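Incomplete set of chains, arranged as in the complex.
Residue numbering begins at 1 within each chain, and the chains themselves are lettered A and B in the order written.
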């Protein structure tokens, strides 16, 4: 990959480790059509030996899932494994100079104590990679070859809040944020749990992990704040609802001082002026506006005189919340258009 | 139970074996409110030790599921077990004089060869009970104390076709019937199969067991016809779709002679004139019209000059297709109103 050549003359080889889940299938679909890469191998543990078409007939793909035996012969590796499994695979690939994009939570948190508390899993303190949220960390991503891809809830909530935390000169002082987010059920992965069966989830809504979801410290880390700050309260209530794809977040922000609607709007516009996948909306955001796209739609739904803001933020959990963003990160690291292969 | 007393002064004791599935839960719900019975015990194997409320919070019921140890101390037993398990339980209960209503397929088919072919399971030839479809076999049901409750698809399809097969003086000669039926996913039971998860079934439809579904011989037996009749073709294509409850059957009937719409209508009206749970509709039948009811709605959708009929028939698979019909059968055997506890 050294000695970069023009996109038209060279295709990078790409492999996916953990290719048989929903995020892996979405990566498979997108990378096959991506102009700058060639899909080389699909690794999947329990499904090894099956073709993609057996699991995902819509994809019309006869590639066979294989066991991963530490191969390093591709230029780029995407990992879409259950949490904990990438920890043992990424270091060797990175050491060998491969480009690595990990979709799990293994390498996201800098604070290992928080990692252990939220993931119930020990990890070495050096297991941290650049946080691949291009709208916040574009320069860092450009400079590295290994990325930890953000979580789906985290992407939606961070993008809804970032201008307030990172884009202002601190004349805005935020005292609390209360977030709820409804996720499509594909977010739980390709699953055989009774509680995710159609009869249990049709016409239903269910909150879970209230106050304990592992994306909570990820959000605070990205926003530069902390659960130990006594002057700031952050509440996050995740839910699943009767939809396959999408995350719909409502973010109620309490400021210490009155806010001005136009100022808030300008703050957001300025912050996202060069972000091709964030769309600021003048009218209400809906999941259908972003489903099957890599966009994050953000709408400032209410600004009250006494300093309460309500922001609504929506993404497709499998695209901007997983596979789409992973490819966006790859594009950035390859030095090609951020949007390559992501406009459909 | 001999020496019947008035409903106001006596309540029959009832137990459910296999109470923790969807049909068992529906039975639990209905029997608790039924004016003539008292729920005594709920037996469930894998869930023994849990309360009803733990599995079905909506029911607000603190009864505890128990292991079944051949108790015979209730007046009435409902069995809602996976196919094959009732075979070993029903005979002792029936011998002890208990009223028995079995919701499985174990005792439905008279032809053991067909049973073995469709259920992949051997059964003794005497393992047959009265077929509990009240609209066809009311007198037989009144005369017995043990009933095999019909299958859900079978109920919907038989009720849609019975007047043509059983209610006419044979001036109508039927050459073929082609049935399709879409079932709600609760029909597959309380399940943890990946292919029944919400992401797999939302916005989806899937046919299965085309030509091999076990309700096929059940339908033919009730209609008095047979797969071996060379002059009659019967095709049944079951499907599941993105709904929890309901069966929606379309029945295309080919007659050898032209049919007259008014004659067909009168045939149906006459056949069901005393059936409180069959509603002949002048306008199109829909699942929502019967969901959460014990009704079977039947609509004669088309009668062509050259002898093609299209009949549409809809039921709630958990009620008229299972628990509701089971209670209707109990009511008949108890000699009380067919509709007792079934109008909601």
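Quick note on the criterion: a residue touches a chain if its C-beta (ideal position, glycine included) is under 8 Å from a C-beta of that chain, and two chains touch if they have at least 3 such contacts.
On a predicted model such as this, the values are computed, not experimentally measured, just so you know.
Colleague: Quick one: 2 copies here, how many in the whole complex?
Modeller: Whole-complex copy count for this file comes out at 4.
Basically, only the chains that are shown with their structure count from here on.
Colleague: Can you work out the whole-Å distance between the CA centroids of chain A and chain B?
Modeller: Their C-alpha centroids are separated by 47 Å.
Colleague: Within the complex, which stretch of chain B touches chain A?
Modeller: The contact residues of chain B facing chain A are 22, 184-186, 190-194, 196-203, 242-244.
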